[in-house]
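A single protein chain has been omitted; all remaining protein chains appear in their positions.
Moving on to chain A:
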Amino acid sequence: MKNLPNLAVKQSLSTLSQVVLLSLVWLLASRLSHAYVPEIPAGVLGMFLVLAALALGWLPLSWCKSGARWLLAEMLLFFIPATVAVVQYPQLLGSIGLRIVLVILLSTVLVMTVTSLVVDAGYKFEILLKRRKRQHGVL
């Protein structure tokens, strides 16, 4: 029982150091993006760097897994400050705001309908392909 808090501290320290590691990758990526490829945002460039390092085996998954899980789980917290910026746009209250909400609702329904029907069709096609492959295999 005495070891339990110890373990929790160890785990949070390892998560913290992994968050620092991912932050360093992001800083490196923003330097690289600034200097060589301004078309690719730093975050996306950093993501591809980590993806490549994982695929090539240069970076063990256990070195970044819990840090990544924490960053993604708490992501909502990170964009709250940006949403508060809406106080600088008082003109958004009233008719304009209502129209914006309407645009978002209608567009969301459209995206949901089209995407899910296309993916459902794609899934049926995948099954068809698999079945055909199997039949050819038998022949």
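Everything below uses one rule, namely that a contact is a pair of C-beta atoms (placed from the backbone, for glycine too) under 8 Å apart; a residue touches a chain by one contact, two chains touch by 3 or more; residues count from 1.
FYI, contacts and distances are computed from a predicted model.
K.L.:
Can you pick, from "Peptidoglycan glycosyltransferase MrdB", "Membrane protein", "Putative murein hydrolase (TIGR00659 family)" or "Sugar ABC transporter permease", the UniProt name of the chain not shown?
P.N.:
Of the names offered in "Peptidoglycan glycosyltransferase MrdB", "Membrane protein", "Putative murein hydrolase (TIGR00659 family)" or "Sugar ABC transporter permease", the one UniProt assigns to the missing chain is "Putative murein hydrolase (TIGR00659 family)".
K.L.:
Check the options A:L7, A:A35 or A:L77 and report the residue that touches the missing chain.
P.N.:
A:L77
K.L.:
Quick one: say which of A:L7, A:A35 or A:L61 touches the chain that got left out.
P.N.:
A:L61
K.L.:
Tell me where the left-out chain touches chain A, residue by residue.
P.N.:
Interface residues of chain A facing the absent chain: 19, 22-23, 25-26, 29-30, 39-44, 46-51, 54-55, 61, 64-65, 67-69, 71-72, 75-89, 96, 99-126, 129.
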